[in-house]
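Yeah, one chain of the complex is gone here, protein chain that is, but the others are all in their spots.
We just call them A, B and C in the order they show up, numbering each chain from 1.
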Amino acid sequence: MAGSTFGDLFRITTFGESHGKAIGVIVDGCPAGLDLSEAIIQPYLDRRRPGVQSYTTARKESDTAKILSGVFEGKSTGTPIAIILENEDQRSRDYGNIAELFRPGHADLTFDSKYGFRDYRGGGRSSGRETAARVAGGAVALEFLKTLGIEVKAAVTMIGGVPAAEAEDVLAAAAARGDSLGGIIECRVTGMPAGVGETVFDKLDALLSQAIMSIGAVKGIEFGEGFGASRLSGSNNNDPMRMKDGQIEFLSHHAGGILGGMSSGDEIVFRAAFKPTPSISSVQQTVTRSGEDTDLVIKGRHDVCILPRAVVVVEAMTGLVLADLLLRNMTARVDNVKRFYQP
Amino acid sequence: MAGSTFGDLFRITTFGESHGKAIGVIVDGCPAGLDLSEAIIQPYLDRRRPGVQSYTTARKESDTAKILSGVFEGKSTGTPIAIILENEDQRSRDYGNIAELFRPGHADLTFDSKYGFRDYRGGGRSSGRETAARVAGGAVALEFLKTLGIEVKAAVTMIGGVPAAEAEDVLAAAAARGDSLGGIIECRVTGMPAGVGETVFDKLDALLSQAIMSIGAVKGIEFGEGFGASRLSGSNNNDPMRMKDGQIEFLSHHAGGILGGMSSGDEIVFRAAFKPTPSISSVQQTVTRSGEDTDLVIKGRHDVCILPRAVVVVEAMTGLVLADLLLRNMTARVDNVKRFYQP
Amino acid sequence: MAGSTFGDLFRITTFGESHGKAIGVIVDGCPAGLDLSEAIIQPYLDRRRPGVQSYTTARKESDTAKILSGVFEGKSTGTPIAIILENEDQRSRDYGNIAELFRPGHADLTFDSKYGFRDYRGGGRSSGRETAARVAGGAVALEFLKTLGIEVKAAVTMIGGVPAAEAEDVLAAAAARGDSLGGIIECRVTGMPAGVGETVFDKLDALLSQAIMSIGAVKGIEFGEGFGASRLSGSNNNDPMRMKDGQIEFLSHHAGGILGGMSSGDEIVFRAAFKPTPSISSVQQTVTRSGEDTDLVIKGRHDVCILPRAVVVVEAMTGLVLADLLLRNMTARVDNVKRFYQP
Partner (left out) sequence: MAGSTFGDLFRITTFGESHGKAIGVIVDGCPAGLDLSEAIIQPYLDRRRPGVQSYTTARKESDTAKILSGVFEGKSTGTPIAIILENEDQRSRDYGNIAELFRPGHADLTFDSKYGFRDYRGGGRSSGRETAARVAGGAVALEFLKTLGIEVKAAVTMIGGVPAAEAEDVLAAAAARGDSLGGIIECRVTGMPAGVGETVFDKLDALLSQAIMSIGAVKGIEFGEGFGASRLSGSNNNDPMRMKDGQIEFLSHHAGGILGGMSSGDEIVFRAAFKPTPSISSVQQTVTRSGEDTDLVIKGRHDVCILPRAVVVVEAMTGLVLADLLLRNMTARVDNVKRFYQP
């Protein structure tokens, strides 16, 4: 219940701090027989690796995935798949007074409130580095989805309030003044069969919301028409249906591919709002652990904009939710269970 | 895993269809010694009762809460609290061809895809009526929070794109044409101690997102500055801190009271976007279960705008998340455990 | 986490005290399309009803099952099935000093230790009456298993140390002196496919042990050769295999139908040891809530031996474990998932 586990049938448990020995993930419940290897997982990790894309931190981590269990002769065996990434960049450094004060926008204050102290090195467990373990686990889920013809594709659509394709100027300006920018990532899922998701608390959109909102920097999520739907009337927001080539076709797509918490067979679409990363260069007002006002200056280089690195994290978390709910959906009907056990 | 259970330590399990014999909830894990009675729970249910507020459905349901277990001599006993609401309005009626086609914007298509058939009477399990059970369970959570000085307060802020206070005209117009409107509910929580929430997947905002997004009509959620934060720079979005009267004070409130998934001690603020209810009077294009195009006309009176009735549902779901995470937080430190067992 | 929920995919949540308004169960995750009605469930409840068999309590409860949800036109719908049993025998009575002292062998002391007080009427939540809700839920599981050709059959094999068939004399003697007797129930499952059960913590025998040990009076459980296996050598305890008519046949049956926590395809066999019910007529030494020595005399008529009524409870709990693990097993292989979604 300390919340390092996510999912029910397809489930990950992660561990690791920014500057500990390693971070990692255990994937439990991945069906047996999936093609898996370190070479298959690595490209996912490379997409969130620091130092690759512009305006991201220069921290050097090769983020090499090492599979410790659950794979035999190139296939998942049904037993837990443990994947670890060793932290290479653990060199002793000067953390200054960071242990003794609370950085604005970070989890320092809340960590101390909860646990009484914290591993202050590089943000500890609340570091963005934690998401590498999600990507490793999500890679397994996404590979599994591929075998079912399901594709998850996210992209940065907005940065600092401007379309991502036109954001070079605002990024350069923010970098120049040591500032940071947020933005929006949109995610689309194609190939989902209809009826996946549970009907009350574990709705497909509800679990996706937990999954995406649990990514550190996310402050909002919306499906299909989203907040815009709050401004429409029912006659404009409902998606009419017609048959086309023996399939149901939606004539509009306000629902975002989900009706009553279950996939409708239409493309799934959602957007997540990311806040600007809180590590910036300007002087900030804050307080110390002992309750005194102080001013904070954070040194070193940081991500100007984490969104390019977060795209694969959004895909990973989406893949985990879909894989879990697809498995859960298999037991929904007696006749399917009978067909399984008495083919 | 069919998802009718929500919460870990403070947990509800709900049941019931729109036109079955009864709906209800089991609250498991409510600490013993809480003042409870039907009279305490009833006012919460009255706030979502149909036929009370304008522009809501005229269905007649007294929604009388009946406690079946878990309360003895006016106090919760620590054992499961079962509360049922009998469905009074079960009269046989003409459901027309509703069983044979899929209403746009409803869960008809997805229910059939998942289970092969559905209880089509009044929307069955996917009816808004299901939320009455959430309110009954949430009432227990909210009463528990009150004993800790924590208050959850939601309100409708926008209807159909205009501020709720000025929405009378758009509501009247929508009612006149048999249409419906969505809107926005904002929720604020005061009195939360800092440090509540888990650090990775079960972040306070992540679980609130699941809870709120699981309410049928919700299509988006945002915390604090929310989607607006995606347009700010870090230097504007970070909330500076200063000491005031021995307490930490935030000089701005973009974070919405949550840092790193844990409560910061500041007021918690989030907004949920509700789509317009899909039951409208105009002719709609849809398809039948047997795969033929058809046109649908829904008869009877429906909610023009469900938001006034949904306010207490948002409070209920929020209360359930807070109660659960407050209990989970009690075990975070060895010294607290020791003090508990060796006072 | 207050532990009133059991199972993952096929899951029950129970509620109710001995002398509250009602007891009941919510079955969540039962696949859609199962034939269900009150008439189907009632015979299971009749088998544990008090006052039917000799040497059981004369309490009058018709234990009439009422289905509130989850069944439509005689079939399970996939949504939660709520079943309640109203407590008829709630008449106000003289509980004497039972509220103020701890009955030996009962949960009075421990309930007070945990919660600070208790609903002392008839044992409250710890009454054997709680098992009626298990039977109602288990009935659904057992009906589901029947559709797969799986049969669960328990029987009383020993009472008070003598074979059940020869126990009339010891029962009569115990009844005459106001005493009680325990015994052993053996349970056998036929028709189980091989490979059901998980490989580490959720082994089939591990979950059956939790399920059976959670029945109030059970103090031990053993599978196959059980405690006897601790006295055998490996060469005697291993079950050799041979092919017969294209099927694997075990030449002996020490394993009890389970290998490595999964069903082997052989008949599953286990035995549960029941203690004698603690309600007896003789004077007993005990202490009061306020910490004083006292002597207790329990009045009224009680079960001399609860085992005949417990047979269906053992079957119910067994059915719940099997149903859950059968569903969980369906997702074990990628090729099966693919066949499900791309038939």
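Here is the rule we go by: contacts are C-beta pairs under 8 Å (C-beta built on N, C-alpha and C of every residue); 3 or more make two chains touch, one makes a residue touch a chain.
Note that the coordinates shown come from a computational prediction; the quantities given were computed from them, not determined experimentally.
Participant: Going by the touch rule at the top, give the shown chains the omitted chain contacts.
Facilitator: The undisplayed chain, in the complete complex, is in contact with A, B, C.
Participant: Check each of C:55, C:102 or C:341 against the chain that is not shown and name the one that touches it.
Facilitator: Missing-chain contact among the listed residues: C:102.
Participant: With the full complex in mind, choose from C:143, C:225 or C:315 the residue touching the hidden chain.
Facilitator: Of the listed residues, the one touching the omitted chain is C:225.
Participant: Pick out the residues on chain C that sit against the missing chain.
Facilitator: Contact residues on chain C toward the absent chain are 1-6, 8-9, 14, 102, 104-107, 109-116, 125-126, 130, 158, 160-161, 174, 177, 179-184, 193-203, 205-207, 209-214, 216, 219-227, 229-235, 237-243, 246, 248, 251, 254-256, 259-265, 273-280, 282, 284-287, 291-293, 328-329, 332-333, 335.
Participant: Tell me where the left-out chain touches chain B, residue by residue.
Facilitator: 1, 8-9, 29, 31-34, 76, 78-79, 144, 147-149, 193, 199, 326-328, 330-338, 340-342
Participant: Footprint of the hidden chain on chain A, which residues?
Facilitator: Here the touching residues of chain A are 1-5, 8-9, 11, 13-17, 20-24, 26, 28-29, 32-33, 66-70, 72, 75, 77-82, 84, 114-119, 124-125.
Keep this in mind: only the chains that are shown with their structure count from here on.
Participant: Counting C-beta pairs in contact, which two chains come out on top?
Facilitator: Greatest number of C-beta pairs in contact occurs for A-B.
Participant: Using mean C-alpha positions as chain centres, tell me how far chain B is from chain C in Å, no decimals.
Facilitator: 35
Participant: Roughly how far is chain A from chain C, going centre to centre by Cα mean, in whole Å?
Facilitator: Those two chain centres are 42 Å apart.
Participant: Could you list the positions in chain B whose residues touch two or more of the other chains?
Facilitator: Each of 1-5, 8-9, 14, 114-116, 125 in chain B touches at least two other chains.
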